[in-house]
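Worksheet: one structure, shown below.
A single protein chain has been omitted from the complex, and every remaining protein chain is retained in its original position.
After this line comes subunit A, so read on.
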Amino acid sequence: AAPGSGPGLGHGSGPPATERVLFPPTFSVSEIKNKQRRHFMFLRWKQQQRKEKLALKKKRRKEREALGDKAPPKAIPKTIENQRVYDETTVDPNDEEVAFDEATDEFAPYFNRQTVPKILITTSDRPRGRTVRFCEQLATVIPNSHVYYRRGLALKRIIPQCIARDFTDLIVINEDRKIPNGLVLSHLPDGPTAHFRMSSVRLRKEIKRKGKEPTEHAPEVILNNFTTRLGHSIGRMFAALFPHDPQFIGRQVATFHNQRDYIFFRFHRYIFKSEKKVGIQELGPRFTLKLRSLQKGTFDSKFGEYEWIHKRREMDTSRRKFHL
């Protein structure tokens, strides 16, 4: 008989589980040609594995308890964040060079409180309803921002006009097939331009359990996990959108959280229930961004000097390597 058919032939549920069948050692469940029987053998094998695993766990726990205090510490599970390839541009908090750079870069006027942020939000040509509504909501989230429709105007011509009218930042939301899918954030007086891919855009009405409208108070800003030099500059770009002094009375907070190169934006209202507990309630739109390129000057796709471009072939090879 062919190996693996076992003593009992047939298509029934197979021989009872208690019988002992000796298979040749190089046998694997997938060699059985009969599907039902194969399935049955596989399930049996799986049960066995589970039992063994459970037994192993119990044994280990017993050993742990037996050792008591002398037990070795629990192993830390490996996560992607743990295993992240060390990036040499990670900013050390005490780095003076970084501090000096940041004191003299394009955002220095903002951080020295010489400029007040004034944002212009616009879209690509012919925006559809969703994008328009998203722009409006974004304008309520970012104080001192204005939405203007782009009626076929070239960006290169808009930018000098914006600079003349004292705008500090320009946001262009690109749209494709009626959903916003890209964001270009440009710091105006000659500042860096970042191009993001935007995904998972949720308007206010699509957010569950949301609160009322965001008020006019200046929100606080939380920037999480921007570790490398590149991340730092992006983080400063985001910080420069909001007024320097948040109004704590408003109790609103805008969060840019970077996780594995995805930047999640959320807008919440918080309340401190006690000193150890805080409740947050999400208002406002939410979206995620992924950086595609960072350019030194203002928006210029042809002749601009790129500080960083996402090159798929080189940068997507390792799953543990992140750039922000």
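Everything below uses one rule, namely that a contact is a pair of C-beta atoms (placed from the backbone, for glycine too) under 8 Å apart; a residue touches a chain by one contact, two chains touch by 3 or more; residues count from 1.
In the analysis below, contacts and distances are computed from a predicted model.
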The chain that is not shown, which UniProt protein name from "MAK16 protein", "Acetyltransferase component of pyruvate dehydrogenase complex", "Pantothenate kinase 2" or "COMD2 protein" does it carry? "MAK16 protein"
Among the options A:Cys162, A:Leu223 or A:Leu294, which residue touches the chain absent from this view? A:Leu223
Which listed residue, A:Ile179, A:Ile271 or A:Ile309, touches the chain dropped from view? A:Ile271
Among A:Thr26, A:Thr79 or A:Thr317, which one is in touch with the chain left out? A:Thr79
Tell me where the left-out chain touches subunit A, residue by residue. 79-81, 91, 93-96, 98-99, 102-103, 111, 125, 152, 154, 197, 199-200, 209, 211-212, 220-227, 232, 235-236, 239, 242, 244-246, 248-249, 251, 253, 255, 257, 259-262, 264, 266, 268-276, 278-282, 288, 290, 312
